[in-house]
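One protein chain is absent from this view; the other protein chains keep their places.
Moving on, here comes chain A:
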Amino acid sequence: MTPPLLGGVEEVASSASLLASSTSVESVCENGSAELKERNYMGLSDSSSSGDSSAISAVTGESKTSLNLKATELRLGLPGSQSPERNSDLCLFASTQLDEKPLFPLHPVNDNHGSSMPKNLLLGNKRGFSDAMDGFSEDKFTSDSEVNAMLSPRSSQNLENLSSQPAKAKEVVGQKPAQERPLVSNDPRANNRSSANNSSAPATKAQVVGWPPIRSFRKNSLATLSKNTEEVDGKAGASALYVKISMDGAPYLRKVDLRNYSAYKELSLALEKMFSCFTIGQCGSHGTSGREMLTESKLKDLLHGSEYVLTYEDKDGDWMLVGDVPWEMFIETCKRMRIMKGSDAIGLAPRAVEKSRNKD
């Protein structure tokens, strides 16, 4: 039967030509061909074409940095997937040899030296993980495989090419807005997969449908449970507790979720960060230069010094100084907060100013 794959390959090739100045698309026969060829859509590094496997194997024995260089070779494949060096014995079509190959080699890596068989990567239609990120219908996948091709390489020499291409790719890919997600979200993934350790992967919110394979009951329960445990020191959290915060002289109010904090100090730090933009002018007058100098301690001085005090309105409508009552009681009774100038706070309590100095 005519494999429909060939039809797919041509489609990909024609779209890829939009992106690369030269494309070298080789037709791929998946059944019965002795050699599995890599295709090189970007046409950038010829050394990664199928014939030059010795270049690939030469890299194997070297350090991790070389492997990373390998990662930068452009080939159509899953982001981070490498062309594994294959012993010719491991050729899929030489099954008799395979039987003799030991499965517990002492050094599995060394076994794969001197390959002549680059991995048969995408036949153009293979679903990469990033393809599946969409979890959508087939017709998007052709564009997705281009995205794959673009995202595999990482080296700086390709960056110039890449930087102009994302825009183009977005044109091609971007007919349905959902497709842009792979580009955006895959970048950190692709970068991280190419590196040996993945520990620095930033959290990517885009998820493949049904991955990781955890029962949805468990997934949902954990999501609720961990959210609750993070709040308020491991006690069961209720819903968020948002209160408005105003600051004298600031053009607009802010809102904070008091359940995000477990102590006054955390709240105070958060407020300082939040309202730092409003106090830059003050910093200037205090002799600091520019935003970089606006350190936390300086802010603290500002807020806890003579300038500002943090107050709140409680359930009875009275304005109180923040910090007098235990935290638990505070979040129960606080209706809204106000960062007022020290001079205004005099009416609250004369010791307010001293108290805020003591907090430092």
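Just so it is clear, a contact is a pair of C-beta atoms (placed from the backbone, for glycine too) under 8 Å apart; a residue touches a chain by one contact, two chains touch by 3 or more; residues count from 1.
As a convention for this text, contacts and distances are computed from a predicted model.
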Subject >> Choices "Radial spoke head component 4A", "Vacuolar protein-sorting-associated protein 36", "AP complex subunit sigma" or "F-box domain-containing protein" - which one is the UniProt name of the chain not shown >> reply: "F-box domain-containing protein"
**OP:** In the full complex, which bits of chain A touch the chain not displayed? Write them out.
**Re:** 1, 3-5, 7, 30-31, 67, 70-71, 78-82, 84, 90, 92, 95, 98-99, 103-105, 108-109, 112, 119-121, 123, 125-129, 131-132, 137-138, 189, 193, 196-199, 201, 203-205, 207-219, 221-223, 225-226, 228-229, 234-236
